[in-house]
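Missing here: one protein chain of the complex. Every other protein chain is in place.
The block that comes next holds chain A.
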Amino acid sequence: MQVHWRQSLMSYTFLAPALILLAVFTFYPLLYGAYLGFTEYNGARFANHLPPQWVGLRNFETVLGDPLFRTALANSVKYLLVVPALQLASLAVAVLVAKNIPGIALFRAAYYVPVITSVSLAAVMWEWVFNREGTLNWLLRALHLTTPEAAFGWLNNEHWAFWAVMLVTFWRGFGYYMVLYLAGLQAIPEELEEAAILDGASAWQRFWRVTVPLMRPTILLCTLLSTIAALRVLEEVLVLTNGGPLNSTYTALMYVYAKAFQGFDFDYGVASAAGLVVAVVALLLSALNFRFFHREEEQA
């Protein structure tokens, strides 16, 4: 069927507002940000209304030669360990709470509360947990796993602060992914589950043979989202540890944030270059995710 040019024009007219908004607020900043990565554009140039000056790869040399950025990037990559834990846990709990049992709505809502809790409020709460005199040390003592003398502030310890912050990320993200998985679960036709029951499949078999394969697109989406979120982790680190101790929680996005918004000493060129390096890592990891799930699909 031939599409009349008027119909075509109509389609583009409807698309135009969204495309214009995308162009202005997404594509232009993205391209301009990428361009800035190859320029010198710091506070002094900015204040004197001088345009960005092309410097080629110099900012990338600066960023990659900076031990602080390398530590930050390594921390961000290490932070990806939260992804499988977060996905497995939220999928498992989504399966459990998908059943229509009395009071389950309250249970679901409770898991979602951390998603909408402000990070500063969450930070105050977790301070109480991780403090030397906090609830975590109290619990460990109550379980006879530690002594009062051995207690320490988890956020002040260079070996544990990273994992403590990661736990907060886990806590904040859990409800969000659980809701996405719940939506995915509700889209699975009930008859498939019923057929599996009739065939005598156990709950475990139904989960692995029916639920997981049908949930693959949702799992891919959630894994991608949480991979990108883990690479971009900033807020909780900023308010809980400010990157310390000994930069053990200093992430790549903190580096970008510090270079771009630190104050009058900002350097948009270096910040953009660092941002581009993080974006390339995120793209590579996303490609790996796609490849992994695609292969799984082929094998299935």
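General observations
Methods note: contacts are C-beta pairs under 8 Å (C-beta built on N, C-alpha and C of every residue); 3 or more make two chains touch, one makes a residue touch a chain; residues count from 1.
Everything below uses one rule, namely that contacts and distances are computed from a predicted model.
For the chain that does not appear here, its UniProt entry gives the protein name "Sugar ABC transporter substrate-binding protein", which is one of "Acetolactate synthase small subunit", "Sugar ABC transporter substrate-binding protein", "NADH-quinone oxidoreductase subunit J" or "Copper oxidase". In the complete assembly, the contact with the undisplayed chain comes from A:N156, out of A:T117, A:T135, A:N156 or A:S286.
Interface note: of A:W54, A:F107 or A:F261, the residue touching the hidden chain in the full complex is A:F261.
Touch with the chain that is not drawn comes from one residue among A:A18, A:A47 or A:L198, which is A:A47.
Mapped onto chain A, the footprint of the missing chain covers residues 42-44, 46-48, 68, 131-132, 152-153, 155-156, 158, 241-242, 244-247, 258, 261-266.
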